[in-house]
Each structure stands twice: as structure tokens, then as C-alpha cells.
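Note that this complex is displayed minus one protein chain, with the remaining chains in position.
Chains: A and B, in written order; residue numbering restarts at 1 for each.
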Amino acid sequence: MLPNFNYVRPATLSDAVRQLTPNARVHAGGTDLLGCLRDGVFTADTLVSLSAIEELRGIRPALDGGVAIGAMTTLTTVASDSRIAERYPALSRGVTAAASPQLRNQGTIGGNICQRPRCWYYRGEFQCARKGGEKCYAAEGENQFHCVFGGEVCFYVHPSDAAPALVALEAMVRIVGPSGARSVAADAFFVLPSKDYTRETVLGPGEIVTGIVLPAQPRGTYGTYRKVRARGAWDFALAGAAVVATIAEGRVGRVRIVLSGVAPIPWRVPEAERVLVGQRLSAKSAAKAAAAAVEGAEPLAQNAYKVDMLRGAVEEALLELA
Amino acid sequence: MGGKKDDNERRSSRGVTRRGFFTAVGAGAVGAAAIGRAQAPGEAAIATAGEPAKVALRINGRAYRLLVEPRWTLLFVLRERLGLSGAKAGCERGECGTCTVLIDGVPRYACTTLAVEAEGHEITTLEGLMNGDKLGPVQQAFLEEDALQCGYCTPGQIMAAEGLLRANPRPTLDEIRTGMSGNLCRCGAYTHIFKAVQKASELKKAGGR
Partner (left out) sequence: MRPPELYFIDGALPETPAPDDRPEPWTETRVVGSRRTRIDGFDRVSGAAVYPSDVLLPGMLYAAVLRCPHPQARVKKVDTSAAAKMPGVRAVITGATPAADLRWYYSRTVFTKLFDPACRFESEAVAAVAADTPQLAWDAVRAINVEYEVLPFVVDERAALAAGAPPVHDGGNRVAEPEKYSRGDVAKGFAEANTVLEASYRTATEIHCPTEPHGCVARWDGPRLTIWESTQGVYPVQQRVATSLEMPLANVRVIGSYMGGGFGSKLQADKYNLIAAALAKLTARPVKLFLTREETFLCVGNRPAANMKLKAGVRKDGTLTALELTVLGTGGAYPAGGTSLVDWLVRDLYTCPNVRTESTDVYTNAGPARAFRAPGHPQGAWALEQMMDALAEAIGIDPVDLRLKNISTVSQAREGQPPYTTTGLERCLTEGAKAFGWHEARKRPKGNGPVRRGVGMAAGLWIAGSGGPPSTVVVKLFADGSANLNMGASDIGTGTKTVMAMVVSEELGVPLEKIQIENADTGTTQYATASGGSKTVPTEAPAVRDAALKVKRQLLEIAAEELKAPVNELQIDGEAVVSRRDPKVRKKISELDGVRRRGLVLGVGTRGPNPEKKAVDPFVAQFCEVEVNERTGEVKVLRFLSANDSGRVMNRLTYDGQVIGGVTMGLGLALTEQRVLDRQTGKMVNRNWHDYKVPTAMDVPPEIASLPIEVPDNEANISGAKGLGEPVTIPTAAAVANAVYDATGVRVTESPISPMRLVALLAGKRAGR
């Protein structure tokens, strides 16, 4: 049951930033926030709803042929936008693979990349390190759904299906805060636990994600997102891969491979990308790249399966572009 | 749930005082409008923890003026305050779909929607699909195809189907399965539900409202 909080619905972005006092939380779609409050994952004195700030909604053309998505745009709106579907299929597929239809109708793209970890210890009645406790329960516990890359001190996996595509597309995240606006590259937006295990993003106090900017893609750029899950809907990735590749005369030019479900942040695998540059996309090169993608994986006691599954997911994503 | 919480957590869960709150949000920075009153441009709507605020909701075409607390979900208000029990409480955490309602024609979980956030939107519940004492086409189709067993998830399934068909009047089987994937049916009536959505599409096409 939800604990008490104040509610404020500012009409302007500048007012929203002002309202974001230390123990206030941003309410975007609310799907993740309300669950966390209900489960006592964290508390909030005040919820600052962004729902009345119209400028945060919608998809517009951006400079240089890119596309800008307001942070409060729902996942459904992103998924059903023809420009996104045609030019950024990796993102379109990512948001379509998220959660359930109702949650996509409510959840926003800004909220999606600011989700708190879905680790069942973090969400449950466990005073884990990320909540100020002594230890990471996943390290020695039920870690079948935890990470194989980048854990070190906290082993959750990043829950977003959109974020890997955003990183692969070299998107920029727009942020507004008390000291003004800034933009951060998507792959610099997420924070590894080894750097700071108390937060998942670079957002500072009083900062709000206002939007995403997708840069124009060169001709011949293709993309996809392959997600493996335990259940057909309403399930986070066990392993997945967003791939964006520019192919000219049958050969891979630029390529970005970003993994989901295996690390606390969207996990880019440059080694696998290097394997492909200059190559034709074939069963052989895809298998080679997939093998490179899992190099360095460090499974926990119960998630060694992720290495094989991930290899399969990367391979299939690449073959889809072939 | 249960269990002992440390002191800090308990204090915060009880909320802050009214005075503390206004101090916290920075007095004088902006004009404060009560929830429910038309907001002047630039004004924030505010509701205080644990205190009822006036909210205007539009449900099934009727206007309701209600007193709600910030933490009350739309589902709680519908079921326990208004007696609109068509929306069911299954998990109250956005995981089963029994509470599905339409908000501006789009299926949403009422359990993860704060009542204060529903202000200004058109809410439709199962009761709102009735044509007087006659079933709407989706309801009729669910009855005819026996797309239910215990019937508890059924209102949510019907609302999800209604929302799906409003957005996509002639869905393919795959689109139906995807569209209905946010609603659990533990009795396992899914394959009958697929048939019902197909039939509802036909009934709607034939003029059913």
C-alpha cells in the first residue's frame, strides 16, 4: 500500500525543477515510481508530476535531420511513430518489447531510462547495499537473473529495453536542472555500480530528463533489437542485443552492438563491433562477433546460461540485418 | 508489508506536516492552485499528504467532484469510494490487468494511476461500455465465446479489448495476442478470449457500439 506523500503538478519545467527538493521524486508515467514507493524501496515527501508540462510530450524533427522525443512521450507513442519505425527500428522494437500494452500506454521514454533496478533483493524486503545496507544479496543468493558484466559490487541488470537502442543509436539525453540545461550522450548517461552504487544515472539533484535526441542516420543504416525473455509478455530481458549497422556495398561500415539484460547499464561490446567492421554480415561473421560479445563475461553461480543465451541473441540480431 | 522498519522510514511514510511541505516547496516561488480548480497559466496544482483535496474526475461521461488524498489510486477511488467495482483489484502493482480502464480511450492500469493524475482525462470503466441495460459489443462477444471462467479478470480483459479495437478495429490474431498480453487470466481462457476479440471486431463493424 502506498505511503503518504505530497503531490505537486507544476505547469512549467522551471517550476518543476524548483519543486524538486531533496526528498521529492519526479512522477512521469508513475509505473516504476509507484511500485517502488509501494514496496518501500525508497520514500518520497513529494511527488512532482510532469504531466501538465506539455512541452515534454511529443516527437518532433530535430536539427540535422534527427528526431527529438519529449521525455513524457509514452512508449506506445514512440512505438507507433512511423518516423521512428522507419529510421530507428532498434528503438521501435525496444519499446515494443517492454512491459505490457497498458504500461506502454502509461510509461514514458524518460521514465523508462530512469527506471530503478529490478533486482528482486533491491525491490524486496532486503536491506541491500544500494538501499544503504551492508551487502549485495545477489552475489551469494538467487542470482539467475543478475548480471554477467560490470557488476563488481551490485549485480542488477539494467531493466530498459529502450536504453540499449538509444546507446546504439548514439542518442543524446537532454537534461534540465537548477543550473540550466545540458545534454549527455546516452552511453554516458548510465552509471556503473563500481563508480557509484547508489544511483543508476548521472542525474544530479533537481535534474530532470526532458527528452532524447536521435541523430540522423547515414544511408544504409539498419537496426534491430532481439530480446530473450522467460515469458512472452511483461518480462524483462534475460539477454538481448540492440544492433545498429551501416552497410555499404554489402560490407559493414559503422556498427554498434549494445546488450540488454546482462549488465547494470546498457553494455556496449566494442570487441564484437570490431570483428564486423569491413566484413560481410554472414552466419560466420555473426557467430564470430557473437563469440566476441560474450568475451569477458563473469557469470555468477546461477547465471552461466546467460553467456550462451547472449551469444544466441547477438547472432540472431546480426543475422536479421544480413 | 509487515516487518519492522527503521525510524527514518517510518517517519517519512507518515508524511510531512502541511507547514513543512509548503516550506519545502519554496513559499512564494509560484502561486499554488488546489487540485481541481482550473489552473491559471504557470500555476502548480498541489495536494498535501494525508489531506483530502478536491478533484474533478470525468468517469463514463459523468462529472464527479471528489475529495481524494494524493496517494489514493484511481482504482481505490473507483472501487471503494464510488462503488464502480467493474475495475477489479488483482495485484495493485501493475502486473495483472484486472483494473484496466480506458483513460482518454487508451487502456491503462487504474492501480498504478494516482487519482490526482487522472484529473482532466476521460475515464471509462466496464460500466461505461453498457448501452443502458444492454451489453456493448465486446461484452456480448465475451459472453458468446465464453471468454471467461471465474470472471474476475474479465472486466479488465474487456477493457483491454475495447481499447485495442478502438485503436485497431480489425486486428490480426497476433495483434490480438499482443494487445491482450497485459491481462492475466489464471483460469486460462486466453484462446476463447482471442475468439471473443475477433467476434467483437465483427460486432463493432456491424454497427455495435
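Just so it is clear, a residue touches a chain if its C-beta (ideal position, glycine included) is under 8 Å from a C-beta of that chain, and two chains touch if they have at least 3 such contacts.
From a predicted model like this one, the values you see are computed outputs, not experimental measurements.
Chemist: In the whole complex, not just what's shown, which of B:L66, B:A110 or B:L126 touches the removed chain?
Modeler: Of the listed residues, the one touching the omitted chain is B:L126.
Chemist: Would you indicate which residue among B:L74, B:C96, B:A110 or B:I123 is in contact with the undisplayed chain?
Modeler: Per the contact definition at the top, the residue touching the missing chain is B:C96.
Chemist: For chain B, which positions touch the chain that isn't shown here?
Modeler: Against the left-out chain, chain B lists 1-5, 10, 13-14, 69, 71-72, 76, 79-80, 83-86, 88-93, 95-96, 98, 125-127, 130, 135, 139-140, 142-144, 146, 148-155, 158, 173, 176-178, 180-181, 183-194.
Chemist: Just checking the interface: what residues of chain A touch the absent partner chain?
Modeler: Interface residues of chain A facing the absent chain: 1-4, 118, 120-121, 124-126, 137, 140-142, 144, 228-236, 238-239, 303-305, 308-309, 311-313, 315-316.
By definition in this document, only the chains that are shown with their structure count from here on.
Chemist: For a test of understanding, state which residues of chain A touch chain B in their complex under the given definition.
Modeler: Residues in contact with chain B: 1-12, 15, 18-19, 21, 23-24, 27, 30-31, 34-35, 38-40, 43-47, 49, 51-52, 76, 99-103, 105-106, 125, 232-234.
Chemist: Spell out the part of chain B that touches chain A in their complex, as residue ranges.
Modeler: Interface residues on the chain B side: 1, 3, 5, 9, 12-16, 21, 24-26, 29-30, 35, 39, 41-50, 53, 69-71, 73, 92-95, 97, 100, 103, 106-109, 112-114, 116-117, 160, 163-164, 178-179, 181-182.
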